[in-house]
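Right, one structure below, let's go through it.
With one protein chain held back, the other chains of the complex are shown just where they sit.
Chain nomenclature is as follows: A and B, assigned in order of appearance, with residue numbering initiated at 1 for each chain independently.
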Amino acid sequence: MDLFLHLAIVVAIYSIFALSLNIEVGYTGLFNFGHVAFFAIGAYASALLSLQGVPFFLALLAGIACAGLGGLLIGIPALKLEGDYFGIATLGFAEIVRMLLQNQVAWTKGPMGLPGIPRPEIFSWHFDTLPAYLLLTLGAAGLTFLVIGFLSLSPFGRVLKAIRDDETAAAILGKNPFAYKMESFVIGSAFAGLAGVLWAHFITFVSPGDFTLTETILVLLIVVLGGKGTLWGPVVGAAVLIFFQESVRFLRLPPEWSGILGPLQQMIFGLLLVILMIFRPEGLIREKGKETIDRD
Amino acid sequence: MDSLPYYLQTVVNGILAGCIYALFAMGLTLIYGVLNFVNFAHGELIMWGAYFLFLAMAEPIALPLWAAVPLALGMTALLGMAMDFALFKPLRRANRLTLLIAAIGLSFFLRNAAQLFFGAQVRTYGFEIQQGYRWLGVSLTPQQLAIIVISLICIGGVYLLFFKSRMGKSMRALADNLDLARISGIHTRKVILSAWIISSLLAGVGGILLALDTNLNPEMGVVNLIKAFAATLIGGVGNLWGALIGGLIIGLAENIAVLYISPGYKDAVAFIIMVIILLARPYVVAGKRTD
Partner (left out) sequence: MKRLALILSVFSLLVCFSVAPLWAAESVKIGAAFALSGSIAVYGEGFKKCVDLAVEEINAKGGISGKKIEIVYEDNKSNPKDCVSAVRKLITVDKVSVLFGPAGSSNFMAAAPVAQESKVVMLSAQGTAEKLTQAGPFIFRIIPSNSKQGERLAKLAFEMGFRKLPVMYINNDWGLDLKDGFVDSFKKMGGVVTDIIPFDEKKTDYRTELLRANKDNPKAIVNLTYINEGAVQFKQAYETGIKTQWLCGSAARAPKMVELAGKAAEGVMGTYPSVIQDTKEYKAFKAAYQKKYGDDKIPIFGDYNYDMVYLTARAIEKGGYRAEGIRASLPAASKGFRGVTGDKTFDENRGMEHADIGIWIVKDGKIEDHKK
């Protein structure tokens, strides 16, 4: 039972993370390969504050705000770039963030990480049991889903898709692509920060090594597997992948195998990504109006 | 006041690193030029090149160095061609994002495959450690000297190939305009294959030299990919000489920088340079073809 709750919580957190990336990659067509940086910023900001005794709700807001701010700062220079270059730039930025977290030991305790992050306490409700935490994350995930759902179905969302499909056309029609891309990027970053905060307070430990390219690849896989540009895609993707990833952890295998299991699982993810891109780039849940294979 | 040997040694280390990065960058820029995409899995070609040599020298194959190296390089070239055949050819006309994600997935697959077979710990080729030659207070081991010499030979070889041979001319034509090259009768399939072979060989040699200097681990591809990309950007996409100079600049920059900042940021130097270039040269962005 504990195991199931654990899985459900992680699925909920990754749904938020994936929904946030989907706004950028799926709707706006931004190749963001550094998304994990905002997850990390949210996690660290809230962890550091909580460890200083700041009440959870404030730490949560701070985490979201810092992540969003990070998105703004990184977006201003990065969004001037196109396609591939934007991708590599965001990748570079994410690595720089990770290195800052790793080396500024006086602020972040570097590679030693921050242990003992307190479980949330809102208005004297303690969320330190698994069912309670599940409620919290489901609430947050539900909220995220509603907000992002509202945005994507609104005119705002349609403009984002227009920019994704043909930026020049959108510009001609009077929309400012840069402004829209920036908004999408900041919103995506802020929600990634939310996911990060929930993660930090669940695992109760963060370290720079938790926020590498591997996590970006995982969330990217979730988004493309589930179906980019759709609402339920990221959620379904998260459910499938997280079940697969976390359940393997709990298999009763001889410990000698653990050296093999980890990389094997990651290999399968990599392969899955490749196969998906060749055979079904739209993912499990196809976007409306894009029922044919996405090739141009 | 810090001593002269201290600075000289840093410069020597920088040149050493730079030669290796130049090889990486040249391999990357070649594929970018001819096929117009960043091969995200190039880092893994580098890494597997190094591991193939490790494999060739270990039991049960246990070849001596002079035989193991060609075998390792051959296997690397095969890997590169396999990558193209299995993944990049089917996606030749696909959407850029799809291509990029596929390459990332491939890189992830290959990296973990190495971790599966070889474990995550550092491996070494097991050559005897030797004291370096000392000259003006600067130390250079025979291995390091060999690295510099071999890099220069490879770079020379690529120059000859690219600018003095028919194949090179064809590659440059393809890089300019794929469809036009096809129409004008250039055997594109053969040229593309050759590009992959050369790119893989450059990656393999670079990987082996790097592993010779700093040992092997499955993560050695990723970091060097970004440095290679940074070097490529400095020199201009598709520009082989640019890649060479870019590599040297990155090598020198990161070694000199850590005289003043914490060594933990050494890898960040290449990233920061890359980001600065990307921002300062928005026209580089236009790329070579319209999408």
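As a convention for this text, a contact is a pair of C-beta atoms (placed from the backbone, for glycine too) under 8 Å apart; a residue touches a chain by one contact, two chains touch by 3 or more.
Predicted, not measured: the structure shown is a model, and the values here were computed from it.
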Touch criterion as defined above, residue of B:95, B:139 or B:188 at the omitted chain: B:139
Sole contact to the chain not displayed, among A:13, A:170 or A:239: A:239
Residue numbers in chain A that touch the chain omitted from display: 2-4, 6-7, 102, 105, 110-113, 115-116, 128, 203-205, 207, 209-210, 236, 239-240, 243-244, 247-252, 255-256, 258-259, 262, 280, 284
For chain B, the residues touching the chain missing from this view: 2-3, 6, 9-10, 13, 119-122, 129-132, 134, 139, 141, 213-217, 220, 255, 258-259, 262-264, 266
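As a convention for this text, only the chains that are shown with their structure count from here on.
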Chain A to chain B touching residues, read off their complex: 25, 29, 31, 33, 77, 80-85, 87-89, 91-93, 95-96, 99, 102-103, 213-214, 217, 220-221, 224, 259-260, 262-264, 266-267, 269-274, 276-278, 281, 294-296
Interfacial residue positions of chain B with respect to chain A in the complex: 37-38, 87, 90-91, 93-102, 104-113, 115-116, 119-120, 222, 226, 229, 262, 264-265, 267-268, 271-272, 274-275, 278-279, 282, 284-285, 287, 291
